[in-house]
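The complex appears here without one of its protein chains, the remainder shown in place.
Should a chain be cited, it is by its letter among A and B, assigned in written order, with residues numbered from 1 in that chain.
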Amino acid sequence: MMALIGSVLVLLGAIFHFSAGLGMLRMPDVYTRMQAGTKASTLGNTLVLAGLAIYHPGWSLKLLIIVYFVLMTNPVSSHALARAAHSIRIPMAGDTGIDALRDARQKAGSGT
Amino acid sequence: MISSIVLTTGLLLILIGLWGMLTHRNILRIVIGFSLMGTGTHIVIVAIGYVANGTAPIIDHALSLSEAASRAVDPIPSALAVTAIVIGMAVTAVMLAYAIRLYEAKRTLSIDAFTESKW
Partner (left out) sequence: MIRRLSIIVAIVAFGLVFASLVIGHTEQQSLLPLAESYIRLVPQELGAANVITGILLTYRAFDTLGEVAVLFMVAAGVGLVLGGERPPRSGPLEDRFEGARPPSEIVQTGTQILVPLISIFAAYIIMNGHLTAGGGFQGGAVIASGVLLMLLTYPQYQPNPEFLGVTESVAGALFVLTGIAGLIAAGGFLDNRILPLGQFGAFFSAGTIPILSALLGIKVGCELSVILERFRP
């Protein structure tokens, strides 16, 4: 029973990884691709590791540390990349409505 | 069976790296293609050392001392792969350093700009 639950979780994680890959291929610009790659793969990693933890309860602590590491590194690196892409003005997809970072920068610039 | 899949993956990576090196004109992309070829070579080395139904040659509660000789994979290609990874990283570092110097000399990374040693 435990093995079945673990396998289902690993499969769910694999599906999320697949959607991450699909998003990387199909999304229109850098930022949307980045969020597809980061969010889906973070959740996918977490699910795969949770499935492994159910499969092998003895590994739980190490897997928990790995999950913590993934949850720390993945958003931070993606944030840094997206910010760098924004500041060298990589264009967004045509139908992007709101650019909050640009607005905030303009407000800070006009304020001083 | 497993080693054939791994071997095919490694050889495909070598082919992709070679294709990238030959078709792209940007030096950084050529370096990436070279690294990809190196990675493919490492995978091929590890695949050659696989023994049917083998596991990693680390003696612990999953692989007892008595059955190690019959259930472990060949450790020598793995040791070779560690060496090869380090040397590959060193080669990549040197290539990137030269790429920086070439960029400073001509202000471009396109290999078409460097015609001095072309015949």
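Note that a residue touches a chain if its C-beta (ideal position, glycine included) is under 8 Å from a C-beta of that chain, and two chains touch if they have at least 3 such contacts.
Note that the structure is predicted; figures quoted are calculated from it, not measured.
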| item | value |
| --- | --- |
| Chain B residues touching the omitted chain (full complex) | 1-4, 7-8, 11, 14-15, 18-19, 22-23, 49-52, 56-60, 65, 68-70, 72, 74-76, 78-79, 82-83, 85-87, 89-90, 93-94, 96-98, 100-101, 104 |
| Sites on chain A contacted by the missing partner chain, in the whole complex | 69, 72-73, 76, 79-80, 83, 87 |
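Definition applied: only the chains that are shown with their structure count from here on.
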| item | value |
| --- | --- |
| Length of the line joining the C-alpha centres of chain A and chain B, rounded to whole Å | 27 |
